[in-house]
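The complex appears here minus one protein chain, its other protein chains still in place.
This part shows subunit A:
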Amino acid sequence: MPILSLLIFLPLLATAFILALPTRYKSSYKYIALAFTAVQFVLAGICYAKFDASQTGIQDLAGYQFVEQLPWIRLDLGAIGKLEIDYLIGIDGISMPLLLLSAFVMLMAIGASWNIQKSPKGYFALLMVLNMAVMGIFCALDFFLFYLFYEVMLLPLYFLIGIWGGARREYAAIKFFLYTLFGSVFMLLIIVGLYFSVINPITGAHTFNMIYMMNPQNYLGDSIFAWDGYQEILGISARLIGFVVLFFAFAIKVPIVPLHTWLPDAHVEAPTPVSIILAGILLKIGGYGIIRICYSIFPDMAALSNWWLGLIGVISIIYGALNALTQKDLKRMIAYSSVSHMGFVLLGIASLTAEGVSGAMFQMISHGFLSAALFFLVGVVYDRVHDRNIYSFRGLAQLMPKYTGYVAVAFFASLGLPGFSAFIGEAFVIIGSFNAASVGTGLPRWMALAGSIGILLSAVYLLWTLQRMFFGEIRLKGGESWANKLTDVNSREQLILFPTLALALLLGIMPSLVFSNLNASVLNLVSFIQQFI
């Protein structure tokens, strides 16, 4: 059974159903979307259950699982040679957890969109197209295919933010689109360069196959990205340029400081479900791209430049946390906390140690559903009174005790309290980056130290917010009418929140559920890169 293809293209079928059903059945759209996403979740669960944790993946196609390969585009283009594009998908320890995470977060997003009133047909159709693109990105092993899904993802997001967003939605939508496109058009040039540098050893044709791009032997001697050659573009090593361009294309998505400014705008203007997807899945695409593409295709440059990457990670952690401290808008605060938490991912990846990279992967998973939960929690208040200024609320604990409970758990989980998943992720990143100095990967110890300051700061802004909004006397900006509107979480909301926070606890206690699947791939990646140090 082509399980990955099913996983990718099921949402497209849902889109077709939704578009075909006339608008008088509009209440059924959400059920269609929910049903298809649930099936996807089950499929992703099957992948998880059947996954063989001993397989390595990364630069070895035999180490990938559920591989499907079909010739897709074959063209003879004369001087440029034969164009060879495959429909090649497969997963390893890096992509499998993210696939499961995506299916889970999508399910949450559908749940959060239950009360969408404004043209539900278009909304759910776009959401399903987005779902397809995201699944495709995590499965694609052909660069052309990857790029296709990567760009297709932008279009539904533009419209989801732009049509269903808040007051400044036009600005936020185009800003988000431009930032990502700016990164990706230059990525396209690098893809073309890689295409001309790499040949398929079996057929002798140029190829877009990522796995072949990871093997130094497949590079033509005099090609632009040749390994041993000293090809230069304007006096700078071509391979370094390739690495840096690809890194920035993905780093915009992570996002790193100073390319993060699209994120707060996009989050604040996006409707809750889109915020959930943005934080839960899209930021992970950045981290995934760095591991799968930048690090695996340019391991030599990764080893060369990891100090800078670590620095960018540390700056993002501290700067994001300091910004979060000063925000008055709850959603903006959580957006900045995302910048800070994703900085750990970059720091972990840059450490080039097994602990650090596993920690980064774990942090992505943990941040995926925790930030989704946080945005969902913001949505709960915003749905009721259409305000999310921190200072508009006080003493919510008396009005909404259950909600306060959920918020407290989510906040404690996010700030890295031991026992919750974020602790494992951040701790491993810091262990990894601390050890990096002893392994000799070039990351100094003060970066690990700076990372732990980030954890401290996140405790400050999260607990301070908890104190400001939930404790003390009831004082609401909207007075009595707000007090009536602010009812406690209903059963639909609990149905979404409870499993998410339970998962945070579960993974915090049993991190091996993720680690055991990651391990083989991460070790392979680390040893693959460390040979270039």
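Here is the rule we go by: contacts are C-beta pairs under 8 Å (C-beta built on N, C-alpha and C of every residue); 3 or more make two chains touch, one makes a residue touch a chain; residues count from 1.
FYI, contacts and distances are computed from a predicted model.
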(request) Among "NitT/TauT family transport system permease protein", "Universal stress protein", "NADH-quinone oxidoreductase subunit N" or "Small basic protein", go ahead and choose the protein name stored in UniProt for the chain not displayed. (result) "NADH-quinone oxidoreductase subunit N"
(request) May I ask which residue of A:F9, A:Y48, A:F182 or A:W482 touches the chain that does not appear here? (result) A:F182
(request) Taking the full complex into account, find the residue in A:I163, A:L417 or A:L463 that is in contact with the omitted chain. (result) A:I163
(request) Would you mind spotting which of A:S223, A:S296 or A:S421 touches the chain that isn't drawn? (result) A:S223
(request) Could you tell me which of A:L155, A:V385 or A:L523 touches the chain that is not displayed? (result) A:L155
(request) Identify the residue among A:V42, A:L75 or A:L495 that touches the chain left out of the display. (result) A:L75
(request) Name every residue on subunit A in touch with the hidden partner chain. (result) 73-75, 77-80, 119, 122, 147-148, 151-152, 154-155, 158-159, 162-163, 169-170, 173-174, 177-178, 181-182, 185-186, 188-189, 192-193, 195-196, 223-224, 233-234
